[in-house]
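As you look at this complex, bear in mind that one protein chain is not there, while each of the others sits in place.
Now for chain A:
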Amino acid sequence: MLDADFFRRWMTATAASVEREADRLTALDSPIGDADHGSNLRRGFAAVTATLEKEAPDTPGGVLTVSGRQLISTVGGASGPLYGTLLRRTGKALGDAAEVSEAEFATAFRTGVEAVMTLGGAAPGDKTMIDALLPAVDALGDGFGAARTAAEQGALATTPLQARKGRASYLGERSIGHQDPGATSAALLVAALTEAHGD
């Protein structure tokens, strides 16, 4: 079973890996975006960890909804409302249970990913975070390690795609050949699940 502590560790591990990889995310965002993905997410997840230290919600759903709210208010770019919605909707789907099973988390996370698809209007293959998140959700039934691998492969597979969403879409064919920064950060979020789980 996964408790509130697990979800706090997930957020902390994500913040640490975003901090580590911020420069790489921004470098990926330079040729096809506006070169702020790393710094925006770093600011957002730093606010998440600071808030969790102060508030420490005692349910999985509480941890995720508070975290999502922080991302919406602090990131400043499109990744804020997108990641914020992902965490909030996942948290709301978990309700106020003190502990949730991995299967319940997988179902709730799918609800969150679907909410992101609705908000941003992105489908698989549009070269967005969805290309990492959806394969991860599909693999979650086989454990966090499988989800991590699926997300990383999904992020790598965005390289040959042409962007159809966001600023990168204005570049048309020139977006081809660059790995999508949003899919890359989404893979970091999924990978942090294995760290929180101690895999």
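By our rule, contacts are C-beta pairs under 8 Å (C-beta built on N, C-alpha and C of every residue); 3 or more make two chains touch, one makes a residue touch a chain; residues count from 1.
Heads up, the rule we're going with is that contacts and distances are computed from a predicted model.
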Query raised in the report: When you check the chain that is not on display against UniProt, which of "Protein translocase subunit SecD", "DsrE-related protein", "PTS fructose transporter subunit IIA" or "Electron transfer flavoprotein subunit alpha/FixB family protein" does it turn out to be?
Result: "PTS fructose transporter subunit IIA"
Query raised in the report: Which of these touches the unseen chain: A:G38, A:G91 or A:G120?
Result: A:G120
Query raised in the report: Which one touches the absent chain: A:G38, A:P81, A:P135 or A:G154?
Result: A:P81
**Report entry** Selected from A:I72, A:A97 or A:L171 as touching the chain missing from the view
**Finding:** A:I72
Query raised in the report: Residue-wise, where is chain A in contact with the chain that is not depicted?
Result: 34, 36, 40, 69, 72-73, 76-82, 84-85, 88, 119-120, 166-167
